[in-house]
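Encoded as structure tokens, the structure appears first; notes follow it.
Here the complex is missing a single protein chain, while all its other protein chains stay put.
All chains are identified by letter, namely A and B, in their written order; residue positions are counted from 1 within each chain.
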Amino acid sequence: MEAEAAKYIGAGLATFGMIGAAIGVGTIFGNFLSGATRNPSAAGGQFTNLILGAALTEALGILAFVLGLLILFS
Amino acid sequence: MASPMEQFKIQEGLQLPTVPLPGGLAIDLSLNNSIMAMLIAAGLVIAFFTVATSRTAVVPGRVQLMAEGVFSYIDDMAAGIIGPESRKFFPYVFSMFLFVLSMNMLGLFLAFTATSQLAVTGTLALITFLLVTIVGFARNGISMYKLFVPEGTPWYMLLLVTPIEIISFFLRPVTLALRLFGNMLGGHVALKVFAGFVYSLASLGAVGIVGAILPLAGVVALTSLEFLVAFLQAFVFAVLTCVYLNDVDNLGHHH
Partner (left out) sequence: MAAEEIPHVPGAVPSALEGAYAGTATAENGGGGGLPQFEVEYWGGQIVWLLLIFFVLYILMSRVFIPRLRRVQDTRAQTIASAVAEARRVQDEADDQAAAARAEIDQARTRARIVAAEAKAKANAEFATRQAEADARIAEEVAAAETRIRGLRDSAMASVGDIAVETAGAMVQRLTGTAVSAADLRAAVKGAA
């Protein structure tokens, strides 16, 4: 296999890491919604926590994405 | 058609002297598009607040109301996370939020996105990391180690927990920088890729032009999403700064 082709395959594989982040962020927002519909009065106060959790989870996906770009462009 | 990475290229502008550093390194102070974007972003923030606060009235005007809205939003957020001592760190959090937000937003108006430069986000993250560390040592002295030794953990668990805590502490600036960088980079690359679809399809003839409507709608939708991301990433940067500051400021007594 050519090295160039292996690089593209590797970059594609690296972005698989975003799947996990996607699932995680989906879980966070889904659970927030189900909690918020049960107790809408408490939902507003948890917005910061929601964003915080989503950001921390998303960081790992972004890490995979950046890694993919690094492989692709190096 | 240019590569989607073309937009992140540094284009040199006004030439300024290069400052040599010991160790063979040199810092080129020439203005380029990234630096211009930063200057414009900071200038916009300063101009906005100069206008908004030039004639402060108890009954605010429209511009002052906007400024006060942003101010109260971040102030409440910081006070909610750090507690009563948030006022000391508020100027830092507030200027960080506004600067990042301004740079993110500027990138969506056909200008250069300074926050898509790893050097910029890395520096911002490092400033925050250094501030957190300095505040931590100034506040707690040697008992800063408690940050890595959670209270009430059995000793055999500490063997596992402490290295993890130390690693995660030093990974904070990395994730802080990469999150902002990756979000901006990814969003703008996706925008350019979709815009590239429009161009390639439209150059195929009549059928292609009709087909190009779809990616064009995608670009519009992505642009609105990018506005949300631009705000959210600035907010997340501010929130995480507050959380890290709270960790060292209220070490030992949680609230």
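Note that in this section contacts are C-beta pairs under 8 Å (C-beta built on N, C-alpha and C of every residue); 3 or more make two chains touch, one makes a residue touch a chain.
Keep in mind the model is a prediction, meaning the values are calculated, not measured.
Enquirer: Where does the absent chain touch, in terms of which shown chains it meets?
Expert: The omitted chain makes contact with A, B across the full complex.
Enquirer: Decide which residue listed in B:A2, B:I142 or B:V207 touches the omitted chain of the complex.
Expert: Missing-chain contact among the listed residues: B:A2.
Enquirer: Of the residues B:E68, B:E85, B:E165 or B:D247, I need the one that contacts the missing chain.
Expert: In the complete complex, the chain left out is touched by residue B:E68.
Enquirer: Which of B:F90, B:F129 or B:Y244 touches the chain that is not shown?
Expert: Of all options in B:F90, B:F129 or B:Y244, contact with the hidden chain holds for B:F90.
Enquirer: If the hidden chain were put back, which residues of subunit B would touch it?
Expert: 1-6, 8-10, 12, 21, 25-32, 34-35, 38-39, 42, 45-46, 49-50, 53, 56-58, 60, 64, 67-68, 71-72, 90-92, 94-96, 98-99, 116-120, 123-124, 127, 181, 185, 193, 196, 200, 203
Enquirer: Which parts of subunit A face the unshown chain closely enough to count as touching?
Expert: The list for subunit A reads 4, 7-8, 69-70, 72-74.
The rule is short, and it goes like this: only the chains that are shown with their structure count from here on.
Enquirer: Mind pulling up the subunit A residues that touch subunit B in the complex?
Expert: Residue list for subunit A touching subunit B: 48, 51-52, 55-56, 58-59, 62-63, 65-66, 69, 73.
Enquirer: Where on subunit B is subunit A touching in the complex?
Expert: Against subunit A, subunit B makes touches at 5, 77, 80-81, 175, 178-179, 181-183, 185-186, 232, 235-236, 239-240, 243.
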